[in-house]
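First the structure, then my questions, so here it is.
Note that one protein chain of the assembly has been removed; the remaining protein chains are unaltered in position.
After this line comes chain A, so read on.
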């Protein structure tokens, strides 16, 4: 994560342009039928989707694995080949321009009803176009909604950029008709888990690599693996990243350009769905009829979307000095091997770096700040047993304070400076009326109250990446036994380590993160450093209080988890079962009186359990 500039205030960001504006003023049909001639990779080998499949089936990699599987299982190679061909059939995309045009038309209609604007940084598009021409490209959008990949293809079509092929979960395949439509718009489908299946893995990785190496199309996938239900970036999944970096590491291409894309929704379509899921209500199965039923969302206002195409990152320059590519010299490259330690840690570091690059360019709306403030306010009230709202004037003043603070911390905040702050605050309240009204009334039913609080928390979470490092420091100062710098660092390091499943904290960057946090807090006048000690300034108390309160729900979540784990012997074999079990237990706890509803979030519980396992506080037992 070393590339971040020292002063986040100085980050240069491009301007946005609203692509819906033109849609509102000209014919959608013409737009869908217009001439589409994207710039391609200069080394492209022209081929069709079906040629791709046969290239994969004829590759050395696949031959090797087929023979291996045949030896292990005793099945005839021809049978395995047939099996392979069937798997590939199930997996492969068949990108067709006509389908894309269909989507371009229907999505235009839908987007115009749903969103006020879809803003895209055009400079980013230009950089992307350049990158596509030079090297194979991997697109890494953040993942907050099912909309993400349709939106990506829609934007790329609009700007005449090569359409990507997209790694999608098998769940979509279940949707009659829609699955095939998605396939024809460039999606290819992967099973969620295929751990031990050598054949599947070989087919899948070879398929992706073949498309990438030949410059067939940019390859798009979600580094986070799944939609983040909490709006917090998820710990990156490394499987696909490993696959797309492999051709570079093995010298099969000169370089691969990775482009992080940050998609920020003012209001996610799945807003309440997510909160319910977090509380343990299973997500509805993807189905065409479900989609049809969901059309009622068309009547609501989802604000605007900001899509920021980040700086293309060259895998070659990422790997410079970190990976010794000579390690592939002594074994034929088509024989599958576990990634060596240096490669595994390189891919892991890169993944974190890329997720942070996504986070950095996420646009924050004023509501995110307002939600953070309201949540803190709500909890304080609750603790004090009071049941009253907050004056708009006071809220505005606090929001302005937080606005300035977050800007100093480098947040990509879209706060309309030409409008008086009070109007900004009230208009963002209007958009999210559904949430705050209930927040302020104390709702009777526990579940629906939790849904609302978790939804609010998910907005606050959007800003977490801006505050997390200073907040960890604030918490560290709070919990450290003394003001000694070393003590504070130790405490910071402990907290950071504990929360490393929760937030995107680059592995091995503790010192850097500590320094960054210190720098920010000193810069904003909240802290002073003497030779040995860390001192909180007069005006720093407010900042520090805000920051540590921000992490409070998480802290409590981990504490609850710990007490729970201490208190009971775990019989559960499966982690899933265990989480479920503990959710029920937390509910019991809640009756005893728990400050934060968020503790109920299955995401938080999963993360905390993982952290406790990692730290050795809890052991998994079999039987």
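Just a few scattered comments:
Note that in this section a contact is a pair of C-beta atoms (placed from the backbone, for glycine too) under 8 Å apart; a residue touches a chain by one contact, two chains touch by 3 or more; residues count from 1.
Keep this in mind: contacts and distances are computed from a predicted model.
Chain not shown in the complex: UniProt lists it as "Alkylglycerone-phosphate synthase", one of "NADH-ubiquinone oxidoreductase chain 6", "Ubiquitin-like-conjugating enzyme ATG10", "Alkylglycerone-phosphate synthase" or "Ribonuclease P/MRP subunit p14". Here one chain is not drawn; of A:325, A:433, A:542 or A:614, the residue touching it is A:325. Of the candidate positions A:63, A:333, A:478 or A:523, contact with the unshown chain belongs to A:333.
Touching the omitted chain from chain A are residues 43, 251-252, 254-255, 324-326, 328-329, 332-333.
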